[in-house]
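There's a structure below that I have some questions on.
Removed from the display is one protein chain of the complex; every other protein chain stays in position.
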Amino acid sequence: MKKRVVSILLTAAMAVSLLAGCGQTGSGNTASTDNGSAATTNTGSGDTGKAAADGANGKVYYLNFKPEADEAWQKLAEAYTNETGVPVTVVTAASGQYETTLQAEMAKTDAPTLFQVNGPVGLKNWIDYCYDLAGSDIANNLTSDAFALKSEDGITAGIAYVIESYGIITNVSLLEKAGYKVDDIKSFDDLKKIADDIQARKDEIGVKGAFTSAGMDGSSDWRFKTHLANLPIYYEYKADGISQTDAIKGTYLDNYKKVFDLYITDSTVDPSQLASKTGDDSENEFLNGEAVFFQNGSWEYSALSAKYSDDEIQMIPIYFGVDDANEGLCTGTENFWCVNAEASEEDIAATLDFMNWCVTSPTGTAAMADDMGFVIPFKTAAESPNAFVKQDTAITAAGKTPVSWNFTTMPSEEWKNGLGSALTAYAAGTGDWKAVETAFVDGWAKEIEANK
Amino acid sequence: MAKTKEKEIIVRKPIDNVITLILALLSLLWIYPVVMIIFNSLKVESAISTDKIFSLPIGEAFNGVANYIHGVQQMDFLQSFWYSLVITVSSVVLIILCCSMCAWYVSRVNSLVAKCIYYLCVFSMVVPFQMVMFTLSKTADSLKLNTPYNICIIYLGFGAGLAVFMFTGFMKSMPLEIEEAAMIDGCNPLQIFFKVVLPITKPTVISTAILETMWVWNDYLLPTLVLDIKKYKTIPMNIQYFRGSYGSVQMGAMMACIVITIIPIIVLYLVCQKYIIEGVVAGAVKG
Partner (left out) sequence: MEKAIKKYWIIFILPTMAAFLIGFVWPFIWGIYLSLNKFQTLKKVEFVGFSNYIKVFQDETFLHAFWFTALFTLVSTIVINVLAFAVAMLLTRKIRGTNVFRTVFFMPNLIGGIVLGYIWQSLLNGLLYIWDKPLLALSATEGFWGLVILMGWQQIGYMMIIYIAGLQNVSPDLIEAAQIDGASAWDVLKHVKIPMVMPSITICTFLTLTNSFKLFDQNLSLTGGEPAKNTQMLALNIYDTYYARSGAQWKGIGQAKAVVFFVIVVAISLIQLKFTRSKEVQA
């Protein structure tokens, strides 16, 4: 009998907690501006828009690639809806899941109207779904025609909407505490010497290591399998005078190894732990002043500026030991907006209006510059407060050559994943460098073949 | 519970104490992972890394319920909880109702159609989901069966096999006499079904309901592909999303959400474990 009473009480408690759950959900829903729910709240206001243009009857569904900018996009979408009445839904794919999400979403009837590809290789897969943007307002607004992504048939399929830089972010104060200045680092050898010294005296300086952990978790491994891997490709293309290839030779893989070795030996953690280290771990180490160097890009600015002033953080080139005297930051884009040609005419018009609004209106340009920290290649762009962007301009002005983003020519995600796995195993000591070379060189040819 | 009394009479051998000890240790091993998650959900982010996963949430590492608040707010967790609940309840109710009716037809009507339905259902039980994942999500999308409120139709379709199979197995063993008597009393088949058949089928209803609940509540791939992700996420989807979103993994918040997810289930289980365990046995014996 007693047992029955207890069980009835428990069930009642459960029921109450569940009801409380729904109550809160309900109230959360009406006020919510979060991820998906924006769409539900916005749709109702669809007919309040005054503009009589085609786009006013359409809707926008943007599948966003950049997780770090998700919040800013949600806000911007809401602002646009409030201003024009056109419903805008922004969905952000989880890191490393963009292609998966895009494939699943494009097959639906309510497919994304605005999505993105990462360059010529990505475009090949989606060219059938790209609306020709030639002559559109946004295309005409580009500062240079070079930022338009053209297909082999000459269709303007994509528009670059952000220019970014990456390099080694340096904590200037900590570097000074160790007795060095940023100007002391002019080549790979300088970097290695200083990093080794900091690593040796880490307790004295009060850090855990020279570099933040080179985490190989999916949230962080792109820094090495994609961004760092750009350098050997860049120098090989440069040496051979080409801009893409079906068979990479891996001429500069030794330099790649040297830099990666430096990252994992002069590190805050033991290399065996790297496999489970995340992007967050690495960022937190830098924010907590546990490491002096952090390989990442200008998109990190908003996270870092919360803690450091502009003078305290400086982005330096990833010196690669090939042409250090002339090497600048890696600057380019892998973010090209494409409009889904399969969408209805109204939706396409609405999407074009939205894109144009983002890069021309004061609200849009301000959000892209301030909240997202983007430099956008449009004539109407607002100046970005991003310190890394300014540093990039200064470095280029000083006569260095920016390293272009050639990872857009990598054969596939599969290739990157193969390289990432080999790097992880190498870092942990369960695999050797030979496997990395195989993944890099043979993997390239294999993927080109498989995707023909 | 009557069994406990019987047990008291039995004389225990010394070896039984050893066995009890072994089983007790084994039980600890079974409970530990859940305890570990609860501990970690109370720790600060930096104390959840691989090298500190076994440390206790004390001192500097203790973070109170901050992870819970963060997890629930940021990921709209309560909303996911609600969607999961709606989907599970509606699907299970629909499956039980429709499939028991269908099974009664199949077990009482001796026709080619009935036989075909039965064998199709058996067949569908072994088909892996990957076989239909793309086409099923596409079908659901065209028919707009992509919200938590009507996805139960998809679950009915894909889950019908097991349920019909289990109900048919039980109903075939039921004596016809009672139903015939009701018929003579002037009941129509619907009345017979709800007044006579369904009450007798109660054990199978419970075991089927439990099996289907465990499946639907925990299902990941089907809702991921079928639901309109612009608006809806279920709990498993949300937890998977935690791993990758925002280019970072918030382990603390993720652990907190895992705890919120499994605690109600464990409580529910403790309350009605008798039915659950009997249901599993009954389901297995039928199979």
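A few notes on this one:
In this document, chain identifiers A and B correspond to the written order of the chains, with residue numbering beginning at 1 in each.
Criterion: a contact is a pair of C-beta atoms (placed from the backbone, for glycine too) under 8 Å apart; a residue touches a chain by one contact, two chains touch by 3 or more.
Computed from a predicted structure; not experimentally measured.
The chain omitted from view is touched by exactly one of A:Ile155, A:Val172, A:Ala275 or A:Val441, namely A:Ala275. Among B:Leu42, B:Ala61, B:Leu78 or B:Cys102, the one in contact with the hidden chain is B:Cys102.
Interface with the hidden chain, as seen from chain A, comprises residues 99-100, 102-104, 106-107, 111, 122, 124-126, 128-129, 216, 218, 272-273, 275-276, 342, 412-414, 417-418, 421-422, 424-425, 428-431, 451.
With the whole complex as reference, residues 7, 10, 12, 16, 19-20, 22-24, 26-27, 30-31, 33-34, 36-37, 40, 48, 50-51, 53-54, 98-99, 101-102, 104-106, 108-111, 117, 120-121, 124, 126-136, 138-140, 143, 145, 153-161, 164, 176, 179-180, 183, 188-190, 193, 214, 217-221, 235-236, 239-240, 243, 251, 254, 258, 261-262, 265-266, 269-270, 273, 276-277, 280-281, 284-285, 287 of chain B touch the missing chain.
By our rule, only the chains that are shown with their structure count from here on.
In whole angstrom, the spacing between the mean C-alpha positions of chain A and chain B is 38. Of all the residues in chain A, the ones that touch chain B in their complex are 3, 7, 10-11, 14, 17-18, 21-22, 24-25, 28-29, 32, 34-37, 39-40, 61, 67-68, 70, 89, 91-92, 94-97, 101, 104-105, 107-110, 217-220, 273, 276-281, 283-284. Touching chain A in their complex are the following residues of chain B: 1, 45-46, 49-51, 76, 78-79, 81-82, 85, 134, 137-138, 141-142, 146, 224-225, 228-233, 240-241, 243-251, 264, 267-268, 270-272.
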